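Before I ask anything, let me first share the structure, which is written out below as structure tokens.
One chain of protein is taken out of this complex; the other chains stay put.
Up next is subunit A:
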């Protein structure tokens, strides 16, 4: 044994009489854990820096005068450690610490949400004394205090382990809670005037004093999950259940393209809470507040439970049986097939459901008019013939899985364009921040201003007027320099599509510099829909529709006659909407699409009104279902199994959490397809022993088998687009170029029904630079009106370091629905006035 070369970076030590080899610098508590020895602990967390705050993990180390905290003690050669299992000294020390921790703990376990899953409860049982020698009055605080609309702090229960403050500082970068005061009055709290001699209210409630700062972090829910006692609890789950009557199911988050693994707890067919799952490759042990708390929409009162069919006589929607509704949908689509049917599946689908739409459109409807993108595809004013984004996705994204979270963390340098990671992909933000904090990852942001998220990433700003990103990517030396390091990454967001030439420049830059390129969409289903073929120019698996060999491959796999698959690229979302509005299309098949998300909501609604036949597959009533001729209710995420594909291209499979009779999109489409005839070359069909073609998307496993059995695309990857950058608009006096993106917590339809979560949203403001503020004569907090010919948005001003003549608005926040109110997207010129709308703009609004 001694012949084995001893690695220089390992040491050998003894724990409880067992010799063990550990890496140098490893903590004693981790080594013990690996051996299966559980040392009680509160403050220790594997993803947080050691603190040694609670002292519960005391162990005896030979040669040390006193017991040492194993969560801060690194291993050393020849160290002899005795835990509570073999050392009465350690056991007594731990029992003593527990007694001290409980001196001021209120022991109100019956009313505490943590009761039943509380490390303090459990370890008081396993390592504590049977009784306490302290019978004095316990310290009392006002309980509980709201430190945000969602998070409640009960300082009596707190044992000052500082997990929450360390998480907020180290991981999220939101230092809103901290230790305050000294000695026995030491407590966790948010920054309030009370603590700095101000005129606080004194009752401990945050937010009343002038300078009070609530706990406004997008990651605040994680502090609740890692709190080892019940000091931090969430308003939404408060008193709702006990762990013993919850049923837990591993699940995947449906909110964004980050792909977090989660745990969904339900009781009596109702989801009560969601927790961050533990997936070291993706979300580690964290998630964002949107993923944690945004699940109430599925229980909304406007949930659809039965199919609806528009009554021929009254013209109103009425409830119908499934067979009637399916038949109505099939007949309507069959009649419209000649004129053309547009398919808008939306970006919230699982891979399986997206594949069902893609297959249904191609094989059954015989069209390539399918597009998952429910957002502006191009800058306002760019001709609809430009297919830059679709070409870019076909060339550089579909079917790839090149950049992972680990690459992001380990990259030397990252350039981010068209993406605000904290608002649009929070877990990517956490990973970037981890790289920044631990590995000095250099972040370069090509954005109008350094947002709070970028500031926390220590990002260098390449200030870009919206629309100018393409030129900067082509010419800026700072960007080229940042990407010159080996392993550098270029991360582009979906918003870059609204910059003419932006995606072309990004693909070109990546090819030139050798940096790897990652495309980060906003919705959970976007990437999966892309790979499943919900794009006018792509078939499933990234096969170009124009490639005859690719079509033949699919015809074979789908057992349909060759020639059924259309060979020319179809219309994209904008052109489908336009064609529906002008009467070219005979029908629309719409999945989870909210017209308000589209580039021009008003035109989209006109198109939905104008199209002769509209089929809607929806979970809840929406602007689409109200206009539909046939509404088919489908299952929300919790009631179905499926797979999301995150921005990396990683599959995130999940099972159904709740049993329910609701069907998936795929199953509904299969049922419609069964009523339509499709020319099939299935051998059995020739003998008329079977009906022939089946969409075969009714069962998730069947789809997975079909997708798994498909050969890899043999078609060559198309070249990336080379669109030239457009000229920048020149805003005149009282005009500015609009910059806009979504805030994480906004008016999205998956955040409906939860006022508590909405309360943690960042307050919507209009950001403008000093130049515009002076021109308008406004200071911070004054109302500013942003208008176009269509309407206005009025919000308080926040003076920000923006490029000249640029104004920023949240895309879809309370009081600021940019697409609906203004009818434009980023890069457009908008008018500015101080105060509430003037007569000219107000007239525009009422038009």
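What we mean here is this: a contact is a pair of C-beta atoms (placed from the backbone, for glycine too) under 8 Å apart; a residue touches a chain by one contact, two chains touch by 3 or more; residues count from 1.
Everything below uses one rule, namely that contacts and distances are computed from a predicted model.
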**Item:** Chain not displayed: protein name in its UniProt record ("Glutamine ABC transporter permease GlnP", "YCII-related domain-containing protein", "ATP-binding cassette domain-containing protein" or "NADH-quinone oxidoreductase subunit I")
**Value:** "NADH-quinone oxidoreductase subunit I"
**Prompt:** Any idea which of A:238, A:318 or A:512 touches the chain not displayed?
**Reply:** A:238
**Contact residue for the chain not shown (choose from A:10, A:64, A:111 or A:126)** = A:111
**Request:** Would you write out the residues of subunit A that touch the absent chain, in ascending order?
**Result:** 109-111, 115-116, 140, 143-144, 238-242, 244-245
